[in-house]
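A single protein chain has been omitted; all remaining protein chains appear in their positions.
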Amino acid sequence: MVVLGLVIGFPLLGFLVLLAFGKRMGDPGAGWFGTIAVASSFVAAIATWIVLLTKHGSNRTQVLHLFRWFQAGGLRVDVSFRADPLSIVMILFVTGVSAVIHLYSIGYMKRDARFHQFFIYLNLFVFSMLVLVTANNLPLTFLGWEGVGACSYWLISFWFERPTAASAGKKAFIINRIGDMGFLLGTFLVFFNLHSVSYSKVLPEAHQLSSGTAEAIALLFFLAAAGKSAQLPLFTWLLDAMEGPTPVSALIHAATMVTAGVYLMARLSPILALAHAASMTIAIIGVITAFVAAMAATSQTDIKKIVAFSTVSQLGYMMLGIGTGAYIAAIFLMVTHAFYKALIFLSSGSVIHSLDSEQSIRRMGALAKLMPITAWTMIIAWLSIAGVPPFSGFFSKGSVLEDAFGRNELLWVVGVVTALLTAYYMGRLVFVVFYGNARWQEVTHGHDPHESPRIMTIPLIVLAVAAATAGLLNLPYSGLRFLHNWLAPVFGSALVTYHLSSSEKILLPATDAVVALLGIFLAWRLWRRHSERKALEPAVLFKGWYIDTFYDRTFARGGTALAKFSDRVVDPTIVDGAVGGIAWLFRWVGGLGKRVQSGLVRSYLLIMVAGIVVLLAYVLLSAAR
Amino acid sequence: MTIPGSWYLVVAALLFGLGTFGVLTRRNVIVMFMSVELMLNAVNLTFVTYARMLNDVGGQIAVFFVLVVAAAEVVVGLGIIVAIFRHRATVTVDDISSLKG
Amino acid sequence: MTLLDWLIALPALGALVVPMMALPPENQRLIRYFGIAISLVELGIAIGMAVAFKLHTSSYQFVTKVHWIGAFGIDWYLGADGISLVLVLLTAVLFTIAMFAMKGVKDYRAYVGWMLLLEAACMGSFTALDLFLFFVFFELTLVPSYFLISDFGLGASGRAAIKFFVYTFAGSAFLLVGIVSLVFIHDHQTGHLTFSLPALMHTRLPKDTAILLFLAFAAAFAVKTPIFPFHTWSPDTYRSAPIPAVVILAGVMAKLGAYGLIRFNLELFPATSRELAWLMMTLGVAGILYGAIVAAGERDLGRMVAYSSLSHMGFIVLGIFAFSAEALSGSTLQMVNHGIYTAAIFLLLGMIYERRGTLDMKKLGGLQKKAPMFAAVFILVVMGMIGLPGLNGFVGEFLILIGTFITHRWWAVVAVLGVVLGAIYLLWAYQRVFHGELKDDRGFRDLAPREALLLLPLVALIVFLGVYPMPLLARINPTTSAIVHHVATAPALGSSTVSSIVTGGTK
Partner (left out) sequence: MIVASVISVPQLIVFIVSVVIIAIGGVGLLTARYPVHAALFLVMTLFGVAILFIEEGAEFLAAVQVVVYAGAVVVLFLFVIMLLGVDREEIASFAGDTVRVGLAGVGVVLILAELFVVATGAWATGAHSVAGKLSSGSNIGVLARSVFTTYLLPFELTAALLVIAVVGAVILSRRMGVETTTLDSSPIESGRREVEQ
């Protein structure tokens, strides 16, 4: 499995070389180098996939063992990587999407003062993400998990001169850390019960866990996943994360990193399969997140905020899939989402780029004629995410909703309503930005915005093709369920299959399609000629249900007050004060003794003689006994 | 028959007492210093006496070292006295109280 | 003479020679070179020891035993097991770096002399197997550090030095009483007066005596470590000590406390350690949380790092008293890690102070724009402190937490909060100092080559130990397993033996 090593090695090599020589390579040399590193990784990934294709059965799980990372007591942690059908799917789309976005970034980041640094971080991110998906044990997964978190921190606060960007990066890292507590505790609980942290041992033996333990482990890891994949109640960081450069939003905060939580849950499916209550909780939280975020997305005015809420909402769908046991549907949605959401971001980035970093949709409009490629790719992405057949979203979201229906009709109802909202808010975005009247004169000072350079439009076209056709991966007809057939052995008995009647099998996709078209129609009616409708943009939704405000008021301010109080009052006066009190006592006693110290040698001698007398007397008396 | 050791010890004790009294009552630092030498001699006498009583050379060795140390002590002590005198023009102990706490 | 003897003798001799080097002012740097040379040889010896160290055994190696004060059973008794070895390595590395970091000192003779004496004392403390010898070395560390703080420190260092001295000395008083009592109890039981650690491990103690002795030992180590609530000397001291000295104070001497807990509290009083583990672990967890909270409210970078040290040392104490091989190995490894990243962060703070004359976060800001290299190294060190996997802070922390979780689940659950809090205050501080716009017009010089070279070994270690800590763990693991086994199998404290021992004591 040397080729798997190459997959991970190329981005690492790219990172190290850029770290050493990136500044000398400059703009755009560093960008090209980073892109080539990731593209090579993609090629190696394809090679790995071909190797796996030639194997059968359990041989499709290959482990690349490098060296022992650390060891103590009964705990042994290796640096070893795992190529199996699940991780190869992840590897392929991560490296593929990354390569495309790297290419796009060369154009987008052009003339930035820290051009080469951007690619250093980006390559490090790809490396961490690959470690995350290929790691063969929990701590190594955690390494990737934290590594992508750190890269996300650096990239969000890439323009650190802006206080908002700096704060956003920090916030993302800290909220992810809250989730990480869950990851750590989950790992501990796994080790405590199964005496190993390696997937090769944990996953086959998961059935030994008692159901209570399994529930706890599942919930703890879900806490981690909720942090990384921006689920309720930890999703607020993803909105602020939009402070980062747009390619970062596309790569990290839409296509890859945020889906790591979903991947983790899929990876741990054997444990999840034992935890029914936890699964239901995950499904409910997922669908509520999807709904809440979609509602919020309808009222945003910042183009990236709309897309960010949309991402949260889509991640909610994936969690719904995980919770209902439809792991393959969730992975399928993850892959297609990576394509169309990356595309939406990159298209938005293209718009933002041409409007001199303007992000408010109020100051856009009528851009379709000026930026045809951007507009058309965005429309393809919109149709995909809305679930219009035959675009990819129709199949992937449809399969998640089908399984949700099989599990519980209520989940399905909320999911379908959310689908309606999705089609609506994305429609709103497209109409307001690309049609209607032009409102960007202020921003561009008269001259017309123009289409982005080719280096940015080529990635858009590539992703548009992928977004339109990714449905082919897993068509709902028995012979064409490629992804399902590929992944099913990995999940085995953990995979839940719901048997739907033949009428349901026709009615459910039909409903999806109708709902998607309904949402598009609504958006067309309401936003074709308007850029602002107060009644449809209530403050509560605009502010994201005030959740972030609530956190800020309670935890952030309360915590700061507590910290300052501890620093200014508790430590100097109470803790140190107690010691100071003892010191004062000694000084008082010393003051008594000071009077004896007259400084006259003869007084001292007299005292000394008295001491000799007493000492001798004691010796004599004790000896006489 | 020789004189019993306890007699020497009594003499040593008396000499020690005289020395102590001198240190405690005289004001002239140099005389105080001499009184200290008396006390040392008293102790030396005790050592030698015990050495004889126990038939052990250790006592005499100790005296030997005490003599050396005393010599060194006198040298340094007198050096200090000279220094103090140059600084303060007095050798009366009660005038010197820089040890006051 | 074994390597260990040289390890102590060499800097001690150096400390004797340095005061005699009466060189003209323009040749003062020669003294510095002398100090550097000695510390480099020390590093060589330490590395030689690490290479010659036999793996897979928990016994003491490089043992020397010479009668010293025979009448009291005091020996010159040295030996190193895995825990000692890694701490000796840490000491050698950090002293070398501290020697290199010396710059612009008024009086090199005093400075280098004290540093060498401190090195000898630290090395001695980590390898002494005779309680008296240990105490001598342990106390000997105080004198040089006092003078280093008071004579070469920044700001109101005299006061800080006194505070430091009095605190630690008060703790040591308990230690001395504890050692002497233990030795006499042992003497009464066996008729064998000795200060040797392996012999004293077999002392039978009644319950209340054992608890008192345990607390007496723990008091000294708790101050030195520091453990909450005995930490209040550390912010003042770390803030006002000169940078090379604070590298040693925080990097090496803080480990003396934790090392003492392992070497003496666990080995001499295994059953009592089990009995009082709840107390020590609670103090550790309290330190983790409290240190983090106070650090978050702190405006001064130096004091913030001092409080973060309290938090990190809390993890180490937690791991020591969790009594699992994982946690104890983790604690030992974390001692090394903490030494390395603390040294690095204090060197960086020193460079900020040198450029701006302040460590007040309110007066700093936007430095990353002017000094990207500086910021990159700083964030790397900060990430190491936060415990980012792949950097050195993680492995130790992870082992501590997983080991604690196995034996004392709920303490681990609370302690995990420290992982979040650590990220909060460190990143907040980083943001305030490095992000945003520059606060004043004065520029901020990026790392000079000399500074970069100074930091390079530490940064390399931070990365290397994060990726491949096995060279250390392979040496630590046998020892920690043996100690955990020793603690686990020690007979429980019974109150029935009180009368027999008391009567034995007054024979």
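Each chain gets a letter, A, B and C, in the order it is written, and its residues are counted from 1.
Definition applied: contacts are C-beta pairs under 8 Å (C-beta built on N, C-alpha and C of every residue); 3 or more make two chains touch, one makes a residue touch a chain.
Values in this document were obtained by computation on a predicted structure and should not be read as measured data.
Here is the thing to keep in mind: the chain we left out touches A, B in the whole complex.
The omitted chain makes contact with chain A at the following residues, 602, 606, 609-610, 612-613, 616-617, 620.
Within the entire complex, the positions of chain B that touch the omitted partner chain are 1-22, 24-28, 30-31, 33-35, 37-38, 41, 44-45, 48-58, 60-61, 63-65, 67-76, 78-83, 85-89, 91-92.
Everything below uses one rule, namely that only the chains that are shown with their structure count from here on.
Mean C-alpha positions place chain B and chain C at a centre distance of 49 Å.
Distance between chain centres (mean CA atoms), chain A to chain C: 37 Å. Only residues 67-75, 114, 117, 139, 142-143, 145-147, 150, 153-154, 157, 160-161, 163, 165-167, 170, 173-174, 177-178, 180-181, 184-185, 187-189, 191-192, 559-560, 562-568, 570-572, 575-576, 578-579, 583 of chain A touch chain C when the two sit together in their complex. Of all residues in chain A, those touching chain B in their complex are 593-594, 596-602, 604-606, 609.
For chain C in complex with chain A, the residues that touch the partner chain are 166-167, 229, 231-232, 235, 290, 293-299, 324-326, 329-330, 366, 368-369, 372, 379, 383, 388-390, 394-395, 398-399, 401-403, 405-406, 409, 412-413, 416-417, 419-420, 423-425, 427-428, 431, 434-437, 467-470, 473, 476-477, 480-481, 484.
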